[in-house]
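Let me give you the structure first, and then I'll get to my questions.
Only one protein chain is missing; all other protein chains are in place.
Take a look at chain A:
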Amino acid sequence: MKYFTRTALAMALITTLTACGGSGSDDSSTENTSSSFSFTATETITNLTDDVIVAGYENLALQGDALLLATQTLLNNATTENLLAAQAAWKAARAPWEQGESHIFGPVDALGIDPHLDSWPLNTSDLTKVLANNSGFDAATIKTWNDDVQGFHTMEYLLFGNGINTNEKSIDELSLSQREYLAALAEVFRDYTASLADAWTVSYDAGNGAAYADSLKTPGENNNTFYSSNLSVIQELVNGMIGIVDEVGNGKIADPFGESLAQADTSKVESQYSWNSLTDFSDNIKGVRNVYEGEFLGSSDKSGIVDFVTAADAKLAARISAEINEAILLIEAIAGSNDTPFRQAISDVDGRVRIQAAIDALSTLQTSLENDVIPLLSQWDI
């Protein structure tokens, strides 16, 4: 996980050298308690767990139900209207998943759900053979198959086509085998999203273990081996925010963008078949906003990381809020006035200018989180 820029590393090094009595360090900088601050994190952690993370996964599970229903309808009645409805259901499921990438820890990783749902790239040659080699599909069998022929992007490929020139697919291009496989994939998808929600709300190990949400909300209590303190949870969440900002700016956008127009590489574009890339990216940063603000946009104000930062530095807290919103706006602005998809924008001169602006905004946000928010964890008088 490439969560740290050089600047943050340098700061960590300074901290380390100070602890080890390295030459040139000013010991008073680590003993300066005047910058310490108090903050009671219990409400923040409870709220972010229940009303952001769990709420997001429960929404994802609901969208999984809806996607299964839509693909079953499409299987039974192959109409353009039903194809469009299934495409819309796919996009609707995509949103909570992408927003949830700002807190990708715990069961989503432990249960292997992330690679099951979101493996990329897919394996189109194996997919072709799978469709040709089988008549009828069942979810249990598909779960034993490789991740690169299932999950979001395989369903995306079947629903939207190859995405090279268009993200529209004619119903005539959708074979019975493809529709059967789609419905089975959606069932697998539904099962995994339900398992994920259950792990947070019922039992993290589908057995005797407690709900993962309970462990996150009670750090340091009852032999909690997951989280030892409120600090550990806040550190998890802040670093999770940094992780996805880094991944969007330096991975998802920068990798296909390349260092020049000649180096732009459409094969690396996430959600390239549906042309949903920019929505994916902005949803990632909206996920950061959810964790930071403590609520989904439009919901009533609740406690989030912003309250932790405000306790230390209200001006900084406001600046971070503004930088998150700016990053979202500039990602959305990549589409320009012609609603240009990301996969086309990376090969367009004007589009690249807009993309660079979004990358810069993400870089600014990442730097602020690393250099200004991370240090607050050690200044927190917990």
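Just so it is clear, contacts are C-beta pairs under 8 Å (C-beta built on N, C-alpha and C of every residue); 3 or more make two chains touch, one makes a residue touch a chain; residues count from 1.
The rule is simple: contacts and distances are computed from a predicted model.
**Q** Have a look at "Polyamine ABC transporter, permease protein", "Pyruvate dehydrogenase E1 component subunit alpha", "Thiol oxidoreductase" or "Chemotaxis protein CheA" and point out the UniProt protein name belonging to the hidden chain.
**A** "Thiol oxidoreductase"
**Q** So which of A:Asn133, A:Asn222 or A:Ser300 would be touching the chain we can't see?
**A** With A:Asn133, A:Asn222 or A:Ser300 as choices, the missing chain is touched by A:Asn133.
**Q** Using the touch definition from the top, which of A:Leu111, A:Ile171 or A:Leu329 touches the missing chain?
**A** A:Leu111
**Q** In the full complex, which bits of chain A touch the chain not displayed? Write them out.
**A** Given the touch definition above, chain A has residues 1-4, 6, 8-9, 11-13, 15-17, 19-21, 27, 30-31, 33, 36, 105-107, 109-112, 115-116, 119-121, 123-126, 129-130, 133-134, 143-149, 204-207, 209, 212, 215, 225-229, 231-233, 235-236, 239-240, 243, 251, 267-268, 374, 377-378, 381 touching the missing chain.
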